[in-house]
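The structure is given below, and queries will be raised subsequently.
Omission of a single protein chain aside, the complex is shown with its protein chains in their original locations.
Entry: chain A
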Amino acid sequence: MTLTLWQRLDKTGRNLAPFAVTVMLALAGMIPVPLPGYASVAPFLTAVVVYYWAIHRPDLMGPGTAFLIGLLQDLLTGGPLGVNALVLVLVHWAVSSQRRVLVSSTFALMWFGFGLVMMGVACIQWLAFSALQATVLPFRPALFQALLTMAFFPAIAWMLIRVHRAFLQG
């Protein structure tokens, strides 16, 4: 089974799709939206993407990739380095420990699983920021961010399924 150069390039390009989509959503999540109070509860889009690809294509979205995306997000958002990296690696870990259940489950169960993961994410973010600031920060914004991300989950997942079918099957 020898592939020509073009076939190999094509395959590599397609395999990069999960990473590219994640970076694009990380950037899209930073678009300033002129709604009062929105910035503090803007959905954590990269968590959705890492969750989805870690279930369906763990070969293309390994823990290392999740770490790199988190690091990029840390650098772009100007927050303390390592927090998003930690969060996304832990999301990946949570998924890969339950992957057998999730990969054959219904959409509703996947959504429910994401809800649990997002609650964990909110707790970790809150803990990390509170520890780095050495104060107890209010937990509510993180909670609302988690809820909003859960509300956004079906839309993002639909888009990811489209990408998945377009680039990685066939």
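The rule is simple: contacts are C-beta pairs under 8 Å (C-beta built on N, C-alpha and C of every residue); 3 or more make two chains touch, one makes a residue touch a chain; residues count from 1.
Keep this in mind: contacts and distances are computed from a predicted model.
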I want to check something: the complex is missing a chain, and I'd like its UniProt protein name from "Peptide ABC transporter ATP-binding protein", "FAD-dependent oxidoreductase", "N-methylhydantoinase B" or "Cell shape-determining protein MreC".
"Cell shape-determining protein MreC"
Contacting the left-out chain in the complete assembly, out of A:A42, A:L60, A:C123 or A:M159:
A:A42
One chain isn't shown here. Among A:A85, A:L102, A:V117 or A:I156, which residue touches it?
A:A85
Touching residues of chain A against the unshown chain: what are they?
27-45, 63-64, 66-67, 70-72, 74-83, 85-86, 89-90, 92-93, 96, 125-126, 128-129, 132-133, 135, 137-138, 141-142, 144-145
